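Worksheet for the structure shown next.
Of the protein chains in this complex, all but one are displayed in their positions.
After this line comes chain A, so read on.
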Amino acid sequence: MAIENISLSGRKTAVTNKDMSFWERIYLVQIVKGMMITIRHFFKKKITIQYPEQTRTYSPVYRGLHVLMRDEEGRERCTACGLCALACPAEAITMKAAERTKDELHLYREEKYAAVYEINMLRCIFCGLCEDACPKEAIFLTKSQKHVNVGTNRESFIYGKDKLVISVEDGKNKRYN
């Protein structure tokens, strides 16, 4: 096949500078045709989503806000290994580890736990790599349709354990969203 015939879209047409015919030159026929097209659109169903009242349905593979999971006994699963922080391409996760004491057995599953666990929501790109990296199945991206709230200072976008860790009842009832 000659190179000039190859077309990726299959809609290739050669440009011609042919003179307009009489009917094209007086425009009227073409204008009427165009107006028939627009009047069809006038009565068509509108595709606008009236946002605050209607919301778009989310994709089934949608990834929303993070949650730090608890196990069946209500203990936090995270062991502060830092693999999520390592995997994070946006470097949004920071944590500080601490050792579990005797009287914290009912709070943390592993001997080492995250004393501080922070996700900077201004940096997070919701890619889900932290979820993939976690060996303890501790961090998940939920299908929660809550969004990060608008703020006027940067500190309000750093989500600590108070916002991330799932509450005991929600964890028991498997209400992850």
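Here, a residue touches a chain if its C-beta (ideal position, glycine included) is under 8 Å from a C-beta of that chain, and two chains touch if they have at least 3 such contacts; residues count from 1.
Just so we're on the same page, contacts and distances are computed from a predicted model.
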In UniProt, the chain not displayed here, chosen among "ABC transporter permease", "NADH-quinone oxidoreductase subunit H", "Response regulator transcription factor" or "Cobalt transport protein", goes by "NADH-quinone oxidoreductase subunit H"
Touching the absent chain in the whole complex: find that residue among A:46, A:106 or A:146. A:46
Missing-chain contact, candidates A:35, A:86 or A:168, resolves to A:35
Touch list for chain A against the chain that is not drawn: 26-28, 31, 34-35, 37-39, 41-42, 44, 46-48, 50
